[in-house]
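Missing here is one protein chain; the remaining ones are kept as they sit in the complex.
Chains here go by letter, A and B, matching the order in which they are written, and residues are numbered from 1 within each.
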Amino acid sequence: MFLGASLILILSFFILLIVGVPIGICIAVSSILTIIVALPIDIAIFTTAQKMVAGLDSFTLLAVPFFILSGTLMNDGGIALRLVNFAKLLSGRIPGSLAHTNIVGNMMFGAISGSAIAASTSIGGVMVPMGEKEGYSRAFAGAANIASAPTGMLIPPTTAFILYALASGGTSISALFAGGLVAGLLWGLGCLFVAYLIARSKGYTTKIDLDRLPIGQVIFQAIPSLFLVVLIIGGIVMGIFTAVEASAISVLYTLFLTMVVYRTIGWASLWSTLIKATKTTGVIMLLLAASSAMSFAMSITGLPAVIANAILGLSEDPIIVLLVITFLLLVVGCFMDIGPAILIFTPILLPIVKQVGIDPIHFGIIMVFNLSIGTITPPVGTGLFIGAGIAKEKVEKLIIPLMPFYIVIFAVLLLITYLPSITLFLPREMGL
Amino acid sequence: DENFNLKLAYAQNSQPVKDALARFGELVKEKTDGTVTVTYFPDSQLGGESELVELLQTGAIDMTKVSGGLMGSFSPLYDVFSMPYLFEDVDHFYAVMNDNKIMDDIYQSTREQGFVGVGWYDSGQRNFYTEDRPIEQPDDLKGMKIRVMQNQNAVDMIRLLGGAPVVMSQGEIYTALQQGILDGAENNEFALTTARHGEVVNFYSLDGHTRVPDIILINSNTLSRMSDSQRQALMAAVKESTQLEIAQWDAAVAEARRQIQENFDVKINDVDKSAFREAVQPMYEGLKNKPEQYQIYQEIENLRAANH
Partner (left out) sequence: MKAIRHILDTGLQFFCCSLFLLMIIVSTWQVASRYIFNDPSTVTEAILRCLLIWLSSVSIAYVVGQREHVSLTLLTDKLNEKWQLILAVGVEVIFIAFSFFVLIYGGGKATSNSMSQLYPILQIPKSIIYVPLVLAGVIIVIYSCLNCHSLYRPTAKMEN
C-alpha cells in the first residue's frame, strides 16, 4: 500500500506544484488523494477538513500570527533603519562593509522579530540599494542579504522552533531558543566570512564614514528596539510569561515602540500594517493547516514505518543516520517551506533519531538549521524569492553568487550536527 | 464471518498500556480464528486523543483508547470519574469499573455519536507534585498555581482546595514549572518519570484526588457489522488485556515511585484525605443539579458501602 501511496503523494504534489497551484493547496489535495488509498473517499475528504482544523487548534501556534504581526510592525515602523545604523557601527570598518552591515542587521532584526522574511525585506530593502550605489554588484549585495536572512529563523524568538516544539510533543521551547541562538550566530559568522573574502577579492573596499555618524544618537535610537530582547528573555527567565505568551508581549511592546516612542506608526498606518499581517498569516496558516492533513496521510498509509525501516536498515550508527537524514532534509527543503516540513517530518524522523540516542533538542536545532537552508534554495524558497525581489534580480542570476554562502552554511550544518556540544552547551549551562 | 482489519490508534502511552493493547490484538485474532485482526497507529501518529475520537466517529479508524477525562466532552456521564476523592481506594475503583450495571450505561451513552465503550484500563491515581512544599492538607495549596487539564471539575477542585488553577497544554508544563510560572501540577507517576517533570519539582504528595480510567472505544458501525461470536471474542479479548494491564501497571507504578525518589530526588509523602474530601463537598452538592450524573455517583457510593 505504501508504495502506491507514496507515489500518488509525490506525483500529485509535484504536478500541482509545477502548474502553479498554490503550495498549500498542493499539499492538501495530494493528501486527500493519498488518504483515499487507505480510506473511502468521503471519509478522506472529511478527515482532511478535520485535520486542517486540528492542525490549527493549538495554543502553541498562537505565536505564529503574533510574530508575524510584530515583524510587520517593526518593518513598517522604521525599526530596520535604526538597526542598520547601529550595525554600521559594528561592521563599518571591514571591506564590503555594507554587505556586513546587511548581515549583522539581519541577525539583529532576527533577534527581535520572530520572522526571517521581515528581516530580509526590511534590512535588505535598505541595504541592497545602498550597496548598489557604492558599486557592489547587485547579485552580490542580494546574495549576502538572502544568505543571512535565515539567521532570523535560528536566533530567538523564532516560529520555527515553536513549530518543532509542537510537532515533537512538547520539547522545551526555551532550550531550543538557547541552542538556536548559537547556531544562528555561527550561520551569521559564516556569511560574514564569505562576504569578507568576496569583497576583498572584488576590491569592494568602501568603508562607511564612521566619523560622520552621530554615534551617541545612533546607539540611543537603537536601544529601545534592542531592549525587546531583554524584555522577552527577562520575562521568560523570571517566570512572568511562557515563550508562547512572549509573542503577544512582543506585539504589545512593538506597538508601544512604534506608536508612542518612535511615533512612526499612526492609527491609519496601524490599519494597513494589520492588513499586511493578516495576509501573511493567511499564507502561512494555509500551509500549516494543510501540513497537518499531509502528516495524517503519511501516517495512515504507513509511510513513517517504511522510512524508519529504510534508514535504520542502512545503519544504526548515529553518524550515518544523521548523515542520511541531513540529505533527506536538504532535498525536502528544496521543495517545501520550513513550516510544513517541520510539521510533517518531525513525527517521522524524531522517533528514529531518538532510537539511536540523539537528543531531541539537538535534533530540533539541526533540523531547523537544515530546513532554513531550504528557504533560500530553488525551486521553492520563500527567502530566495523575496530576496530576489528586493535585489530586483532574477532568481537564476543569484544562484552563482550564493554558491560560496551555501558551501559555508553547509559546513556549519555539519559542524553543529556532529559536535552537539556546540549547540547544547548553552541550554545545559542555563539548566534548560 | 466477515473479515475485519481494525485500525486501532492511540496517543502517547506508558508501557503497560502499549503491551496490553498489543496483547489485545493477539487475543482477538486467536479467538476469532484470524477473522479479526488489528493494525496499530501508536504514539499520536494519527493525532491527539480528542482528534482520535473524532476520527473514530466517522469511521476513519475503528478503535481507540483515550482518557476518561476527555470523554466528558462527548458524554457528561464520564465527568463523574473526574470528581475528586470519588473512590475509597483502588478496590472500590475496580469494583465500580467491573460493575456492568454502572458501566454499560456509561459505555452506551455515546452510541448516537457513532461509537461506544467496550472496556477500560487503569491509569492510576492522580496526585499533586510541587516545587516548594509538600501538600499535606488543603491549606498547603493556598496561593499555589497548579496546572490542570482542560476540565471544569479539575478547575473547581483546585479552587475549592484554595489553589489557583492554571489551564495549560501538556507540552508547556515542564518549562512552566522550571520558570516558576507554575508552583505545581497533578498527574500520575509517569508524568514525573516519562515526561521528566520530576526534574523540576521536589515533592510528590499521594493525595490520590482522582482515578480516571482510560476507556477503550469502538466505532458502533464496525461493532454492529461483526457476528455475535466475533463481538463476544472482542469483548473477551479486551477484558483479558485489562487484566494484563492492571497487573503490569502496579509493578510499573512501584518502579516509577522508586525512580521518582532515587533518580529524580523527589520526596514522596502520604496524605490524609479527610480534610480534602471535606473541602470539595460543594462539588457533590452541585452534582445534584445533574440527575444523570448524580445517579451514577450514588451507584458508585453504594459500592463503597458494599466494599467496606
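Please note the rule applied: a residue touches a chain if its C-beta (ideal position, glycine included) is under 8 Å from a C-beta of that chain, and two chains touch if they have at least 3 such contacts.
In this text, all values refer to a predicted model and were calculated from it rather than measured experimentally.
**Student:** Please work out which displayed chains the absent chain touches and list them by label.
**Tutor:** Within the full complex, the chain left out of view touches A, B.
**Student:** Hey, which of A:Met153, A:Leu286, A:Met367 or A:Ile422 is the one touching the hidden chain?
**Tutor:** Going through A:Met153, A:Leu286, A:Met367 or A:Ile422 one by one, A:Leu286 is the residue touching the chain not shown.
**Student:** Quick one: which of B:Ser14, B:Thr58, B:Ser205 or B:Thr222 touches the chain that's been left out?
**Tutor:** B:Thr58
**Student:** Identify the residues of subunit B touching the omitted chain, counting contacts across the whole complex.
**Tutor:** Touch with the absent chain occurs at residues 54, 57-58, 72-74, 112-113, 143, 145, 150-152, 155, 164-169, 181.
**Student:** Against the chain that's been left off, what residues of subunit A make contact? List them.
**Tutor:** Residues of subunit A in touch with the missing chain: 16-25, 28-29, 32, 45-50, 52-53, 56-59, 61-62, 65-66, 69, 240-241, 245, 248-249, 251-252, 271, 274-275, 277-279, 281-283, 285-287, 289, 337, 378-380, 382, 395.
Definition applied: only the chains that are shown with their structure count from here on.
**Student:** List the residues on subunit A that touch subunit B in their complex, please.
**Tutor:** Residues 39, 43, 46-47, 50-51, 54, 58-60, 165-166, 169-170, 172-175, 236-244, 296, 299-300, 304, 347, 351, 431-432 of subunit A touch subunit B in their complex.
**Student:** Which positions of subunit B touch subunit A when the two form their complex?
**Tutor:** Those in contact with subunit A are residues 7, 12, 41, 43-48, 51, 54-55, 58-60, 168-176, 178-181, 195.
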